[in-house]
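Apart from one protein chain that is not included, each protein chain of the complex appears where it belongs.
The letters A and B name the chains in turn, as written, and every chain counts its residues from 1.
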Amino acid sequence: MTQARDTFPPAPQDDDQYMNAPLSRQIPLQTSQQVTGQEPRLLAAGPDADWARHRETFGPWEPQQAGQGLLNALGASGLTGRGGAAFETWRKAMAAAGSRRKGLLAARPVLIANGAEGEPLSFKDRTLLAHAPHLVIDGLLALAAALGQTGSGGSGPKGTSPRGTSMYIYAQAASLPRVQRALSERPGGKRIKLVQAPETFISGESSAVVNMIANGTALPTDQRRRLSESGLNGRPTLVVNVETLAQVALIARYGAQWFREAGTPADPGTRLVSVSGPAPTRDVVLEVPGGAQLSTVLQEAGMEPAAVSAVLVGGYHGRWVRPAAHALSPVGPPGRTARPGAGVIHALDLNSCGIQATSRIVNYLAGQSARQCGPCMFGLPAMASVLNRIAAGETNPRLASELDRLGRLVSGRGACRHPEGTTGLISSALEVFAGDFRAHLSGYCAGPGGVAA
Amino acid sequence: MKTYLHIDWTSCDGRGLCAELLPGLLDRDDWGYPVARGKTGRERTDVPLRDADREAAQEAVFLCPKLALSLLERTAPEPEQRTTGR
Partner (left out) sequence: MDEALWAFGRVSGFVSLALFTASVLLGILNRSGRPLLVLPRFSISLLHRNIALLATVFLGLHVGSLLFDSFAKLNPVDIVVPFLGSYQPFWQGLGTVGLDLVLAIVVTGLLRHRIGQRTFKAVHWLSYGLWPVAMAHALGNGTDVSSGWFLLLAAASAVAVAAALLWRLSPYFLETSHARQGNLP
C-alpha cells in the first residue's frame, strides 16, 4: 500500500455534479417497473400529460368538493410528507385547520405547493411538475378546499369563510412555464398564484418559502410560532411538497384503502425517487412502493448493488449507507432501514472515495448557508475545512475528533435545520466510511487506486 | 406552563451579555455565540428555564444588544421539529 499523497483523488472540477443542479435537463420517465413490480400511480397519465389526458387517466373529478372527509381520509391513509421531513400530512393539515378556530376572526389559511427542490441531486419534483402538473393542482385545490371548510362550524361567531384558502405554487424558473400552461387549461386555475423559487439549496425550507412570498427573500426566518399557527401575513400556513399534494389528489379520488394497497403498513403508498450514480448509469425518476428494498431500486435504475460501495439516501441532509438489506422507509429497525427523506438515492462506485464525495458535499452546503446565524455561518465552513484536510490525507489524529466536536457544537443552533442536516451527513460518513477515515489519517486512500469518479 | 429563553439566531451576534447574566445556563462557542449547557436539539434554541433563572433571563432579554432574546411560555415541549421541507 503506497503512502504517497498523490494517490489521493484529484481536486474537484468546477462543473462538479455535486455543486450544480442541471436545471433544464430532461429526466426520462421510466415507466417500466419490472423489478419493483409497482404500477405507476403518480405518473400513470404518462409523459407530459395535458388536462384532457389527465382526466382520461384519472377520471373527471371536482377537487373543490373535498371537505372534512378528505382530512379523515388522509389520516386513515397514513400519508407522510414527501419533501424530506416525513410528517404525517393529516397532522400538519389539522394543525393549520385548528389554528383557524382561535381568535374572533377566522383567519383564511394559506396553502403553498413547494416545488423548489433546491437539492442538486433531487429532480423528482421538477419531473412531476413537468409530466403531471394537473395531479399536483388537483391536490392543491382539494386540500385548500378541505382547509377552507374546516374551522367553520359552531365554535366561533363567524361561519364558513366565503373566500377560502389562498393558494400558491412555488417552483424554480424552469418549471413555471409548464405549470402556467396547466393552470390556464383548467377552470379556477387563475386563483393559484405562481412564485419563482431561487436556485439555492435552502430556498425550499418552509419559512424561507413564506419569506420569499411575503418579502421576496428566500431565507429562513426565526420562528417563535409555528407556520401552522402564524405564517404568511400571520395566517395559518401550510407548506406541502408537490409530490405530497399529488398523493393527496389520488387519495381524494380513490380513498385511503386504495392508497394502502401499495407499500407496507408502516410506510404506505408509493414515492418518487431521484436515482443517480456513476457512469454509465443515467439519472432516472422511479415510482417505488413504500418500504422498497434499496438494492431493488438500484437494480431498477440499472445498477448492480455489488458494484456500489455506498449510497447516499435522502439527499445532502440524508445519510450514507452500505447497501445491505435496507428498506426505504421513514420508520423501521435501525441497520435495516434507510430513511428516504426527499427521495434522493445517489450511488458511489467502488472507485470513489466516500470522504472525497462527502467533503465536496459539505463544501457546497457551507457555501449555501444563508449567513444569518453564527453557528451555521462559521461552523459549517470550519467543518468543511477540517474535512478537506482529512480528504487530502493530512495525518493529524485530532482532525476526526475536531470534526466531531464541531458537529456537536452547531447542531440545533440556527433558525433552520441546515446545521443539523449537515452534521447528520458528516456523522453518517464517519460511521460508514470509518475504514477510509482511518486510512486517510494514516496517510493513504483505501479506495482502489484512490481515483475519484 | 414552562418558560423558555428563545434565541433568534438571525439577530444574534454573539456579544455574550446573556452568557454573563446566565452563566450556569449558557456558555459561548468558538465564535462567541451562546451554547445552552447540557442541552441538545431545539432546546439549544428554546432553552428551558428554571424559576430561579427567570429574573436573570428577563435582564438578558432587556439588555441583549441585538434584541435577539425573548421569553416564551409553552404548555408542553414542541413535538414538531423544524423541517428542511423540500
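To be clear about the criterion, contacts are C-beta pairs under 8 Å (C-beta built on N, C-alpha and C of every residue); 3 or more make two chains touch, one makes a residue touch a chain.
Note that the structure is predicted; figures quoted are calculated from it, not measured.
**Q** Which residue among A:Ala382, A:Ala400 or A:Ala415 touches the omitted chain?
**A** That would be A:Ala382, which touches the missing chain.
**Q** Pick out the residues on subunit B that sit against the missing chain.
**A** Per the touch rule, subunit B residues meeting the hidden chain are 11, 14-17, 20-21, 30-32, 59-60, 62-63, 65-67.
Quick note on the criterion: only the chains that are shown with their structure count from here on.
**Q** Between subunit A and subunit B, what's the gap in Å when you average each chain's C-alpha atoms?
**A** Using C-alpha averages as centres, the distance is 29 Å.
**Q** Per the contact definition, I'd like the list of subunit B residues that touch subunit A in the complex.
**A** Residues in contact with subunit A: 6-14, 29-33, 35, 39-45, 70, 72, 78, 80-86.
**Q** What part of subunit A is in contact with subunit B in the complex they form?
**A** On the subunit A side, the touching residues are 81, 83-85, 87, 95, 114, 116-119, 122, 125, 204-207, 209, 220-224, 226, 239, 241, 315, 317, 342, 372-376, 378-379, 382, 409, 411-418, 420-421.
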